Each structure stands twice: as structure tokens, then as C-alpha cells.
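The complex appears here without one of its protein chains, the remainder shown in place.
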Amino acid sequence: MPYVPHSDADRAAMMKAVGIQKMDDLFQDVPAHLRYPKMDLPEPLSEMELMAELTAMSERNADLKHFMCFLGAGAYCHYIPSVVDQIVSRSEFYTAYTPYQAEISQGTLQGIFEYQSMICALTGMDVANASHYDGATAVAEAVVMAHNVSRKKRRKVVVSPFLHPEYRATTRTYTQGLELTIVGDESVRNDLPALLSMVDEDTMCLIVQTPNFLGELEDLRGVADRVHSKGALLVVVADPISLGLFQPPGEHGADIVVGEGQPLGNAINFGGPSLGFFATRENLVHKMAGRLVGQTVDAEGRRGFVLTLSAREQHIRREKATSNICSNEALNALTAAVYMAALGKCGLRRVAELCYHKSHYAAHRIGRIPGFQVMTQKSFFKEFVVKCPVPVSDLNDGLLEWGIIGGYDLGRDYPEFTNHMLVCATETCTREEIEYFAEALQEVAG
Amino acid sequence: MKVEQGLLYMESHEWARLEGDEAVVGISDFAQEELNDVVYVELPEVGDVLAHGEVFGTVESVKAASDVYLPLSGEIIAVNTDLEDSPQLVNESPYGNGWFVRIRVANPSEAKDLLSADGYAKFLAEEAEKGGH
Partner (left out) sequence: MTEPLIFEIGGPGRCAASLPDPDVPLAELPRDYLRDGLPLPEVGELDLVRHYVRLSQLNHAVDTGFYPLGSCTMKYNPKMNEAAARLPGFAHTHPYQDACTVQGNLRLIYELQEFLKDITGFAAVSLQPAAGAHGEFAGVLMIRAYHQARGDNKRTVMLIPDSAHGTNPASTAMCGYTVTEIRSDSRGNVDLEDLKAHCNDDVAGIMLTNPNTLGLFDEHVLEVCEAVHGCGGLVYGDGANLNAIIGIVKPLELGFDVMHFNLHKTFSTPHGGGGPGSGPVGASAALADFLPGPIAGMSEDSDCESGACCDDEGPCYSLHLPPKSVGRLKAFYGNFGVLVRAYAYIRNLGSKGLRKAAEHAVLNANYLRVKLQDVYPLPYRRVCMHEFVLSGKLPDAPAVHTLDIAKRLMDFGYHPPTIYFPLIVPEALMIEPTETESKETLDAFAQAMIQIAEEARANPDLLHSAPHITPLRRLDDVKAAREPRLRWRP
């Protein structure tokens, strides 16, 4: 049923008012020989039948409520307090539109203003926008912004090989029409010092991820100064949960901080919808894309919020806009805000600490399995690299029988890391599960 | 709506005031009225060298953004930094404190291609009659 409320009488009265005899009269501008084509969609199902079918379809999946999860690599299982989904399930939030008419959208506007504020607090930056689609597109937009900050004069981007592979691919897709060169990720040996030596007067930005794709913390001390000395910008890609524990990139002189906000209260949802958070310095705000909520007053002097600095955006700048973004991930941003508010100052730090300790315990236990070697030398958060005695895909097949979703096969992206598994352990992994995982790995490896 | 005497104008509503081998540049009263409340002005950097007719900045209001075109080729030797905190100067004093940039004029002969104050006023009247802008 198409949720069309019209009775026959309604339809008749309306058609009479419009002056038509039949519905077809409304479509006279559509070429007659093409009108009313055949569609071959499945027969409609009632809600009851449809929910049964969808439930069955969903149960063909191995989901993370029924399987243990040691897989991260850019999408993470964190515990979502019940209060979060309850709040964002309120239809006043999710059936509202973009808050262009501020007087009747203060719920959305204030919610997003609070989100922006929390992202600034987390990242140590001055201003954050209302979201991009995900971490990958946020990186791409950061590059476009850096290009514009250089007034389109600089053509080179230096990027760490341990920025998430799909973020690098997305950035290349985004910039294919702009004649830029992206270097740095040709070799896994390009560590921070090597990357810094590539930054020159033609470089618009250096992009570094921390924790990086391998889970290692990158040492940002002194990096911003080196990058700035060449007139370039420092873009840091950060895991938001890690920022509950570690120094924010803003304190290290980052110019743009972006990342994937899914870990903040959003279910994994097979990779989307996600949440690209984006924060920058005050003096760069006019070059930042995306919607922005700002504070103001109403006709009676009361505090209120509006979308602002809109002249940056596509509906006003059109071909001169720095981005075409219109719809964003507003509800996911609100979800992240509710999560950050629910956990708060104390809670987010505790979640981060739990992730840290659980992942270190997992590394310790796995390191003791004969044939397995933990490769991570530097400080790490949530994820670490394990060299395995057999191919990772074989291990993961075997682990399924044990009710476990195993880690990421790094050989997919880095030929140097064939048979290396990226293992993730968050606050949701119990000690028993970690030990069970270690036991399973040992058994499956044979 | 004022057309200030002694200035040279472009049909795109920028003005230039010649001062020896320098010129001060801004937008006309008509332009600021059309834009409504100016909220932000993007200006070039001192040292930039631009040609006559090139875009040298942007003026933003809440609902619109307009490029501004340089009336005369030259090097930017000063920008009006007051506009950063007080963009409303463009509305309040478009020919005075709301100036945009000062340039060293590269090619003084270009001035003859610009409109005089009367010429600009006449242009505005013609446009108004056409009903368009």
C-alpha cells in the first residue's frame, strides 16, 4: 500500500477540480509511445509478509550480535548505550528536513551546534562542520580545501601509506579532474620522517592518520612546524574514540582534522550510513565546505541557532563552490552527539582505556601462540598486526566455525603484509572472548 | 542611491579612485544595496598581481556571493583589513571606509576604458528601464 490516503470520492472531486477525466490526462507531456511502461518488480507484500522475508534475509548473515568480532579496519564494534537509539528514533528528529527554516527547526539546529562543539572539544580545533558522508570523503574534501587555501597554486599532496587504503582511493577519485599529484603511499617504508622530506613548496598538505591503519600511534610532535615551514597544511585523520585518551591533533598544530565518526554511537550497518567529521582552524572557516550551524538571536533577543556562512555552499556559489555537498549525515552526527553527551568527559575516556587494555591483552595472548608473531612495535590503540603461519583467509574460514569473525587480511592492500592479520579488540571484547579467540587461532592454524 | 563623483566605474559596479600611480578600489552604492547586508569579504593578498577584469575577491551576503573584478591592472599594495571584523562598512560607506584594495596601477591608459561617474549613472538608469539587472 503506497500510503496514499485518497478515497474514490476524494479522487473524483480532485480530478473534477483539476479539470481532467482520467489520471492519464495529467501526463500528456510525456511522449505517448513511452507512457506507462511495464515494470517487473516483485508482487507487493503486506508488512507482515515483508518483515518475515526481511528477517529471514537478515538471518542469512553472520551478525556481530551472534558472532564475536575481532575485525576493525575502519568500522568498529563499540557498545552503544540504549539511550542513544531511543533518542534518535524520535520522529521529530528523523523525519525533519535540513533546518533551512530555523524557527521551526531548533531541535535539529541546536543538536548539530552541540555536535560541532563536541567535535571541536575532541579534536582540539576551533570549528567543525555539520558532517561529510564518511571519513574517506572527509579526507578528500580536506585535500580540496587545502588546494583552495593555496589558491589552486599548489598541486602536490603527500600522504602516508598507512592512511586507510579506501580513503586514499576515494581521494584519488575525487581529485581526478583537478590535475593533482598524490605521493607518499608508494612504499610502506615511507614513515613520517620520509614523508616530511617530500613536503615542498608545491605541497598543499601532508595527510597522516593516527592511530594509523595498522593501529599504531603516529608521533605528531614537530610535524606541524615542518609542514608549515613549507607553507603547507597538516591534515590529521583520527579515530574519535582514541581522542578520549590521547592528545588532540589540534594541540599539535593540525590545520584540518577529519575522521570516521561511526564509532560514536552509530551501528556498523555494513559500512553505512557513516559520519565524516571535519574540523579546522578559525581563520580557515571560509574555505571549509559543508553546512555550519551558528548561534544568533531571535526578534525577541532569545538565543537561537541558524545555518550560517551559507554563501560558501553550492546553492549560492554554484560552480564556484568548493564542494557540491548538500545532504550530509545529519542524523548520524546527532547520534554521535548523543553518544558523546551520554558518555561524557569521564565515560569516553573509560571506553578508550578499555579499548587500549583489551587490545594490549589480546596482543599479549596471541603473541604467545606458536607460529604467530605480533609485529607492532610502536604504541598502538585498538588494533595491532599479527604475522600468521597460514593465510589469513584460511584462518578466518576456520574461525567462523568457532563463532568468530576474524581480523582484516592486510595482504589485500599491502603485498609486504601477506599472511598478516590486523586484529581489533574494543571495549566490547571480554577476557573470556579474547582467550577463546587465541585458543581458536591456535586450533585453526593447526 | 549614490554615484560618487570623481571616480571611475565598471558596469559590474566596481569603482576606482586614482591617486597618482595608485588607485583605491571598492564597490558602488548600487552594488551594496543589491547585495543587502554584507557578511564577509574575501580579499587577495598584498603582493598579488592581477589584470584588468580579473576576479580579485568575493563579497558575501547571507543569501548571495558576488565576485569582484579589478578595474585596472596592477599589484595589490594594501587590503582593507577592517572588513574582516566589520564587513558592514561596505554597506555603510561603500566609497569611503568600505574600500577593498589599493593597487599600484600597471597601465594608466586602461583608465580610458572605464566609465565616468556620469557614464555609470546613465548605465544604471538604462538598466533600470530595461527592468533587469
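Note that the chains are named A and B in the order they appear, and that numbering of residues resets to 1 at the start of each chain.
Heads up, the rule we're going with is that a contact is a pair of C-beta atoms (placed from the backbone, for glycine too) under 8 Å apart; a residue touches a chain by one contact, two chains touch by 3 or more.
The model shown is predicted, which means the values in this text are computed figures rather than measured ones.
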{"item": "Neighbouring shown chains of the undisplayed chain, as defined at the top", "value": "A, B"}
{"item": "Among A:Q101, A:T181 or A:S229, residue touching the chain not depicted", "value": "A:Q101"}
{"item": "Of A:V223, A:L348, A:I369 or A:V385, the residue in touch with the unshown chain", "value": "A:L348"}
{"item": "Residues of subunit B (touch criterion as defined above) contacting the omitted chain", "value": "37, 39-40, 60, 62-63, 87-88"}
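Following the convention adopted for this analysis, only the chains that are shown with their structure count from here on.
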{"item": "Distance between the centres, which are taken as Cα means, of subunit B and subunit A, whole angstrom", "value": "43"}
{"item": "Subunit B to subunit A touching residues, read off their complex", "value": "39-40, 42, 60-65, 67"}
{"item": "Subunit B partner contacts - residues on subunit A that touch it in the complex", "value": "286, 309-311, 316-317, 320"}
